[in-house]
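Removed from the display is one protein chain of the complex; every other protein chain stays in position.
Moving on, here comes chain A:
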Amino acid sequence: MKTYIVRRLLQMIPTLIGISIIIYAISALVPGDYITALNNPNMTQERADELRAIYGLDQPEYLRYFTWVKNMMLGNMGESFQHKKPVMEVVQDYVWNSFIIAFATLVLSWTIAVFTGVFSAKFQYSFFDKVITLIVFICMSLPSFFIGLLLIRIFALILGWFPVGGMVTAGSKAMGWDHIMDVLHHSFLPILVLTMLSTGSLTRYFRTSMLEVIRQDYIRTARAKGLKERTVIFKHALRNAMIPAITLLGFELPGLFAGAMITEQIFVWPGIGHIYLNAIHMRDYPFMLGFTMFLSVLTLLGNLLSDVLYGMADPRIRLK
């Protein structure tokens, strides 16, 4: 197992080099740079040239690539043009806010999806199954900005149960428990929207995978043994049905840190999503590339994690 992990980690190096070349090339081919994006009506050509020289934008593309890679290997992602501070500091400022709602959404949507998926499969084509399928499809197909605005209207404006947006009450000096409750209060609506969006596909996934397992011979054997139905379903069937889900879980890892651009924007959640999008609009290369690399590493680690978990969960798969 250890050698397997080490080997996989080593394999990540050429993959990362490939990724870095591709994302760098794409960003280099995109027209415009930070100076043009600023669109300052008073900027003279001399000043623009000087700024390009300060930022290193006057260098040829391939040289800029090597400088960037060299600095990254030394642990220096560069300084964000827009924020005028190191990229990792900007990421730190926002990414944990995104993580809070992404993690809560992950836990909630998986829990709900497992239960609804299992029951829909167990009672396939029943009334319950049909209702669940209907609800799931409605949630999946509604655009996030629409549900978001609808929920703001109902829960914040008409009922007044939840705040319109933000992460804490303005000017709040609350610490400890009060602070946690304040954040929970504010995060309820965004988490609700994100959970609604992501539970749908997961439910369908678990239902299908459960349906396959439930028809297999060993389930019949388990039932014939006289085991309780609950044990059959949750212990024998679910475990096997969940194995393909491990792959999904691995893919969720980068999603935890990537930020949900639209939902965060609607609820003014101070996440990294709109910072990232803004960096692309403004051609803030250091941040744009740095954060993309960060997500790439997480994706690769997520893949590795799901492979390793696969080996642990399923004895039929032996990792060498």
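We take it that a residue touches a chain if its C-beta (ideal position, glycine included) is under 8 Å from a C-beta of that chain, and two chains touch if they have at least 3 such contacts; residues count from 1.
The rule is short, and it goes like this: contacts and distances are computed from a predicted model.
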The complex lacks one chain in this depiction; which UniProt name from "ABC transporter substrate-binding protein", "Hydrogenase accessory protein HypB", "Formate dehydrogenase major subunit" or "Methylated-DNA--protein-cysteine methyltransferase" does that chain carry?
"ABC transporter substrate-binding protein"
Of A:Ser144, A:Ser187 or A:Asn303, the residue touching the omitted chain is A:Ser144
I'm checking contacts with the chain that's been left out. Which of A:Leu38, A:Leu211 or A:Leu309 qualifies?
A:Leu38
Among the options A:Met88, A:Leu202 or A:Ile275, which residue touches the chain absent from this view?
A:Ile275
Per the touch rule stated above, chain A touches the missing chain via residues 26-27, 29-32, 36-48, 51, 54-55, 82-85, 93-94, 97, 102, 143-145, 148-149, 152-153, 156-157, 160, 163-168, 170-171, 194, 197, 254-255, 258-271, 273-278, 280-283, 292, 295
